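Contents: one structure, followed by commentary.
Of the protein chains in this complex, all but one are displayed in their positions.
For clarity, chains are labelled A and B in written order, and residue numbers in each chain start from 1.
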Amino acid sequence: MKTILEIENLAVHFPINIGTVRAVEDVSLTLKQGEVMGLVGESGCGKSTLGFSILRLLRPPGRIVKGKMLYHGRDIVQMSEREILSLRGRKIAMIFQDPLTSLNPLFRIDQQFMETLFTHEKRLSKTAAFRRAETMLESLGISPERLLEYPHQLSGGMRQRIMIGMGLILNPDLLIADEPTTSLDVIVEAQFLDLLNELRKKFNLTIILITHNLGNVAQLADRITVMYGGTLVEVGQANAIFDNPLHPYTRGLLSSIPNIKLDQPKLVTMPGSPPDLVNPPPGCVFHPRCPRAMEVCRVERPGVYKCDGRLVSCWLYG
Amino acid sequence: MRYSPAAGIAKAITGFTGLGKKYGLEWWILVIGACIILAILFMALFASSIAPFSPHDQNTGLQLAPPGGDHLMGTDNLQRDVWSRIIHGSRTILRVAVLAAIISSVIGITLGLISGFSGGFFDRISSLIMDSVYSFPGLILAIAFAAMLGPGVINITLAVSVIYIPTYFRLVRGQTLAIKEELYVEAAKAIGASGFTILWKYIFPNVIATTVVVFTLNVADAIMIEAALTYLGLGLPPSIVDWGMDLSMGKKFLPSGQWWLITFPGAMISLLALGFTMLGEGLAEILNPRLLER
Partner (left out) sequence: MVFILLSIVFVVLRVMPGDPVSSMLGGHAPEKVIEQKKQELGLNRSLPIQYLDYLWQICRLDLGDSMVFKQRVTKAIAEKLPATIELTICGIFITIFLGVFLGAYAADKRRMLQDYAIRLYGIVVYCIPVYWMGLMLQLIFGIWLDILPIAGRTGPRVFASTFEKTGLYVLDTILVRDFSALGDVLLHLILPAFTLGLVLSGIFVRLTRANMLDVLKADYITAAEARGIRHKKIVYKHALKNAVIPILTMMGLQIALLMAGAVLTETTFSWPGMGRLLLERIYLRDYPTIQGVIIIITLVVATASLIVDIIYAIVDPRVRY
């Protein structure tokens, strides 16, 4: 499979008045065409920041301070304003968590679709654009009459599907989905994931699924990247990681999922709290909470090691 | 929660000085505003000593002289020194504006407290009247009052003060309504505190902080209205030195290019109003986190 995106040693910092928040620190990732990569971790681990960085959507004061992101060979970090604008929506698209607030309440659905189309295909006629919007809605299972309505008139599930539609209308190679199901109820969530799968196959999409919900990931992802405290923890095939998590954090994460079949008197949690990203602990970011921390973990940051066909950032495997 | 009016005032002041470490834009705005006010206040208090001529002196020998020489800001058509008139004019405008603001605030706050606290018919009627007056153009109301009352410092002060009563009323009433529902007021009632005690010890102190800000902005507005009224020829007899009146007199000489007659009085009005506005805005920004405690 071809590699479409290669992230090398990316670092994203947010300089604020009390210090610099190291939201993403030295993360490297490879994405192959057609796969679904689940990007998981707890809140504040940097996964969303990473997702936003890919399209350079970071809000100031956030800045990419180091690293490269090679898309089909060209470095996104170095791209000009014009190049990035043509990339966004057309080659790489992003959808967000809350579909109600992600759609401009003052514009009709068709207007919002057509604007996206006209931005990238300037010679398009109004009728052609409208027809493409109609076709997209049909493939999403929504009646085309809805095009003439305003976002607040649609249900939550419909809005989320429209979000996907707007992301995919120009047939991008890559879709970044930032916590797309967090605001949906369980049934709608399941439908959404099915739809995503269908669309993936139909359009040969590559998807980065950013989520803290391991269930979604289990259902959909081919590979998983686990992040913690802004750093990469473990990357590998989804099944392999679920069967046998290598990194102590991943292990803790998976065992904290409540299991309806087991008789658990207490839920399993990990002691301690997420790291302070302004003053991260020295050495391995996870060491204060790690049940298997060693001397070296407190002092030096682990590199990324290959083990079992996976990548792990832990001294245990170094 | 405060239990004494003194503490309430102290709260407003500590909010003011306690954030000294953050020397942001708001702080500077406040400082500049305060400096402007102090400078003009100084001018007003020591007018007779500072002014080189008497503002009524019509024998300086130079008629309609441009700025220069003995006359920093030139002279008017009656040979009076403009700079001296500016200095003395500051007294009039400050007196009227501050006094009007005090009258407004006392009446407005009292009515607001009573209305908000007692509720019922009185509250409904007062609110209706206050809201109506509030939505009406203030200046026109002031013009009407000034015209009816006739010229005089007292009259113009009254005319100006009437306009702002609704502002204080609405502000204080709103806060009173909110505080009234708080548990500690319930508790006080439960142990038998009288209505007056509750008003004075609980509600009033909490209301002070916002009121101070509104007061400064009120003075700024009052300055503008006073000047507007005298510019229109209502409110003060020509024997009193006033910036607005000087503007209206100087207006006649505009076509012949004697710019100093209008530039300086107008600039002073703007400056003084700006001083109070900056003070108020700066205060509002700084006290804001405290106010949001509510």
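Rule of thumb we're sticking to: contacts are C-beta pairs under 8 Å (C-beta built on N, C-alpha and C of every residue); 3 or more make two chains touch, one makes a residue touch a chain.
Note that this is a predicted model, so its numbers are computed, not measured.
Participant: For a quick check of understanding: of B:S48, B:S194 or B:S270, which residue touches the chain that isn't displayed?
Facilitator: B:S270
Participant: Just to verify: which one of A:G46, A:G62 or A:G89 makes contact with the chain not shown?
Facilitator: Of all options in A:G46, A:G62 or A:G89, contact with the hidden chain holds for A:G89.
Participant: Kindly state which of the options B:S48, B:Q63, B:S132 or B:S194 is in contact with the chain not pictured.
Facilitator: B:S132
Participant: Mind pulling the chain A residues that touch the left-out chain?
Facilitator: Against the missing chain, chain A presents residues 55, 57, 59, 85-90, 93-98, 101-106, 115-116, 119-120, 150, 152-153, 163, 166-167.
Participant: Could you please point out the chain B residues that touch the chain left off the display?
Facilitator: Looking at chain B, the ones touching the missing chain are residues 25, 29, 128-129, 131-133, 135-140, 143-145, 147-150, 220, 224, 227-228, 231-234, 247, 251, 254-255, 257, 259, 262-263, 266-267, 269-270, 273-274, 277-278, 281.
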